[in-house]
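The other protein chains are all here in position, but one chain of the complex has been omitted.
Chains here go by letter, A, B and C, matching the order in which they are written, and residues are numbered from 1 within each.
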Amino acid sequence: MNFASDNTSGLPPDIMAAITQANEGYALGYGNDALSTRLRDRIREVFEAPEAEICLVTTGTAANALALATLTPPWGAIYCHGLAHIEVDECGAPEFYTGGAKLVHVAGGNGKMAPEALAAKLAGAGRGVVHSVQPAALSLTNLTECGTRYSAAEIAELAGIAHDHGLAVHLDGARFANALVAAGATPAEMSWRAGVDALVLGGTKNGLMGVEAVVIFDPAHAWELQLRRKRAGHLWSKHRFLSAQMLAWLEDDLWLGLASHANAMAATLEAGLAPHAEMLFAREGNMLFARWPRGLHHQMQAKGAQYYLWPEGETLEGPEEEPVSARLVSSWSTTPEQVDAFLGLFAGGG
Amino acid sequence: MNFASDNTSGLPPDIMAAITQANEGYALGYGNDALSTRLRDRIREVFEAPEAEICLVTTGTAANALALATLTPPWGAIYCHGLAHIEVDECGAPEFYTGGAKLVHVAGGNGKMAPEALAAKLAGAGRGVVHSVQPAALSLTNLTECGTRYSAAEIAELAGIAHDHGLAVHLDGARFANALVAAGATPAEMSWRAGVDALVLGGTKNGLMGVEAVVIFDPAHAWELQLRRKRAGHLWSKHRFLSAQMLAWLEDDLWLGLASHANAMAATLEAGLAPHAEMLFAREGNMLFARWPRGLHHQMQAKGAQYYLWPEGETLEGPEEEPVSARLVSSWSTTPEQVDAFLGLFAGGG
Amino acid sequence: MNFASDNTSGLPPDIMAAITQANEGYALGYGNDALSTRLRDRIREVFEAPEAEICLVTTGTAANALALATLTPPWGAIYCHGLAHIEVDECGAPEFYTGGAKLVHVAGGNGKMAPEALAAKLAGAGRGVVHSVQPAALSLTNLTECGTRYSAAEIAELAGIAHDHGLAVHLDGARFANALVAAGATPAEMSWRAGVDALVLGGTKNGLMGVEAVVIFDPAHAWELQLRRKRAGHLWSKHRFLSAQMLAWLEDDLWLGLASHANAMAATLEAGLAPHAEMLFAREGNMLFARWPRGLHHQMQAKGAQYYLWPEGETLEGPEEEPVSARLVSSWSTTPEQVDAFLGLFAGGG
Partner (left out) sequence: MNFASDNTSGLPPDIMAAITQANEGYALGYGNDALSTRLRDRIREVFEAPEAEICLVTTGTAANALALATLTPPWGAIYCHGLAHIEVDECGAPEFYTGGAKLVHVAGGNGKMAPEALAAKLAGAGRGVVHSVQPAALSLTNLTECGTRYSAAEIAELAGIAHDHGLAVHLDGARFANALVAAGATPAEMSWRAGVDALVLGGTKNGLMGVEAVVIFDPAHAWELQLRRKRAGHLWSKHRFLSAQMLAWLEDDLWLGLASHANAMAATLEAGLAPHAEMLFAREGNMLFARWPRGLHHQMQAKGAQYYLWPEGETLEGPEEEPVSARLVSSWSTTPEQVDAFLGLFAGGG
């Protein structure tokens, strides 16, 4: 009954097998191996982007920060939602990697940026005024941090506003696969065709050990991105082990299958929760936010249910009857039995 | 016949088994899992340092840069050998992580810093002069980049000079295990007892997939080190997979056994090379540098021998009879047969 | 009729005389001259702070950024009002100098931070959570960017909350003298006695050519502050010319007299405006914000009135009858005649 995060799961058998297989023999380091070449070509194929640059790193924080630093000068402003992972959960990594860029919050409900709010912020941004940081990048997350989803059309609308103001567009795709299968769109439709300039294609939350691909669609950024990765200590020597995982993941649409399963488990969870709890946001992927009395949280956690309260800082101390919110995340490894067991805690305790 | 680097090898069976085993079930992320706690305790035990802080990252560049940034302010000077990895091979990672510290070269033969050269540099360093960067850290590498070795006494002498001038001492131990078994010393003797304040304990070059431990012996630095790691995107979510590897590696002295084997293979290689090639430095671990005619390099590489010419920038273009240097590195996976095959190229071609 | 800013004025005669006088003979550079020593002692005396460190620089942006960087690590959060000069008007200087700290906005009316808003932000700040930037400093401005004023008691309340959470307190005193005379308080009461750890004592907006003093009350920060100033290129070689100005300014309370005059001129302006315009904030120093129809702005500017519309981005394009806000700033050199002439534009045109 672990719904704490999709990164508390391990690796599916096919990925583990790919690691074992990659372990044979010798291979040149730093991405100069055959698997890494194959992966680059495969990602280009999957994204219908024959000139894209691909850089693998092992955390989403690194991937986001490297992508943003490649798109944003030190005096740049990055426009993001106030709940964005880059703002809230990365201990200032974007500021570190960019050399001090500023994250500017754009409002919007359900963790999604409102186009008119973005337009208004950009209109008052002080472009060309030497006293102001200069608008440089738009950063979106899909799935969002609230578990909601941007459609390709919504991304295109925001990206269009951004491009009209000369900004580059970054997409934090820690749960890109979950968004993709929910949308029934192609990778290209959900990224560069919608105006995304740099995508973080997240593998870790969807079955890999620690593999994220920064995909930059404009090859003019390729060399800078590679230098930034090395300089940050994110260029793996035994690079084949990263590439092997992602290759296996992209094989036969495994990645989409894993994400579909995770989304389906969250849907089951949502349906079962409906009688017992109040939903905070629309569930559109593998993550949901719901609220029920604190006393019940106590009982559930005592019986082994694992999940985080929300927002950060929320605690189990307080009146028992007061509603307290939880974030519940399913993954590729969540089973119907685990969902049932979790829901059973409501039946028994509610 | 791959002697290009000890990072071209894969993982020994016990390490792979540890990964497979760690894959069971769920585990909290970011080091809040049981294996990570066990590893921390184990490293403290191995190093007889019950208060040491341990931070795992996945590259040596990251480990060195994080350690140095924790010891050095932006206006600090880091004293290192001109051939040091941090100076030559990390694309400015120390400068990036420290916020612009300066690497100052200290001379010495065989890749080893001369104590008198260090003392002289520090004497003229401008401590207390506002126009000068301020001496902050000494950085040593053991094994050195030339494959030579500092004894514990030599480290202690250099560290003593450093401490007398108020510097902290960093040891790049990408090949720490190789140095350790060559010295027959304990981990404590080769680190904090000799004056090392921050050690990078390298696993990647000695059989791990990508695991390096920053070991900081003064717990006052612990929190800063953790924040810096997170901020750099080097805090793994599925952290158990890193810890599991290093735990297995430290089990029953596996790490020392792997390093001993690598050193022994290099010794065999050295002995076999003696009639055919000129050694550049004393071989004291698993790395040797030797010189023979360019024409023979051509023949060997045509027959599949893999290694790098040295120094960087050296090429196979030029007179056939001119001596050209090579760097040869053995690893845990090097076999006597591979060594023999390599040496056979001399017999046949020389 | 120049009310654009208090930095459009020149220097009063006594300051110019001090520059001329300082020009005699030779003097050692970088603050090692007699005038600089005298100034340091004088500021310590004026602030009743015998151990304070004083560093002169020539812009407020530099002074604020240096002070904040000395108080805040790269992973730190700086709490400021959303209208703060450090957030809005310094092109990211605090981020640059700190190495990427984050400015977090605290709400409050009239440009003043609300204590409860600060307390709430700090309560949810994630101190001790490695994924969050760590609360490090509170930054206040007095006079505020809205021309309002914190009393010593109000500063003490906010600083108390900050100190309770382990933050250091920075005060942007670009118009410190204006606040001081309005309060009728002593420099000590408005700074360290109210909990300020680092003060920017602004001279430029109050009659100097370009002189700001960073005053840090804890001498433990002294050396770091000096190194940061040098490293940023803000240590003047002909330092005597800065010290001479500020010495003359502090002589016989000249600085307080200049500020009193500026405040008085703003009060006259306010009184004269009352029948014609709507005030936006309480006028408490030498700066006021008022609103009147756009058409009248057109007429006034055509007749030579100089001032900025507010907020930034506001323009003279639009309906003539629509009210548009202006920021009006008086200075030491503002004359009653200038105020009358300005007010006359309303009489004639309104």
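Points to keep in mind about this one:
Just so we're on the same page, a residue touches a chain if its C-beta (ideal position, glycine included) is under 8 Å from a C-beta of that chain, and two chains touch if they have at least 3 such contacts.
Quick caveat: nothing in here was measured; it's all calculated off a predicted structure.
Counted over the whole complex, the shown chains touched by the missing one are A, B, C. Among the residues C:Gly31, C:Gly92, C:Gly195 or C:Gly285, only C:Gly92 touches the chain that is left out of the figure. When the full complex is taken into account, the listed residue touching the unshown chain is B:Cys91, out of B:Cys91, B:Ala188 or B:Met279. Note on the undisplayed chain: of the listed residues A:Thr72, A:Ser191, A:Gln226 or A:Asn263, the one touching it is A:Gln226. The chain not shown here touches subunit C at positions 2, 4-5, 7-11, 16, 19-20, 22-29, 57-66, 90-93, 96, 204-205, 209-210, 227, 230-238, 241, 306, 333. Summarising the interface, subunit B meets the missing chain with residues 74-75, 88-92, 95-96, 98-103, 123-124, 126, 129-133, 311-313. Residues of subunit A that touch the chain left out of the display are 30, 73-75, 99, 130-131, 134, 224, 226-228, 230-231, 235.
Keep this in mind: only the chains that are shown with their structure count from here on.
The central chain here, found by comparing per-chain C-alpha centres with the mean of all protein C-alpha atoms, is A. Taking shared numbers over all numbers used, the subunit B to subunit C interface scores over half, which places it in the same class. Summed over C-beta pairs in contact, the chain pair with the top total is A-B. Subunit B and subunit C have Cα centroids separated by 51 Å.
Listed for subunit A are residues 90-92, 96, each touching two or more other chains.
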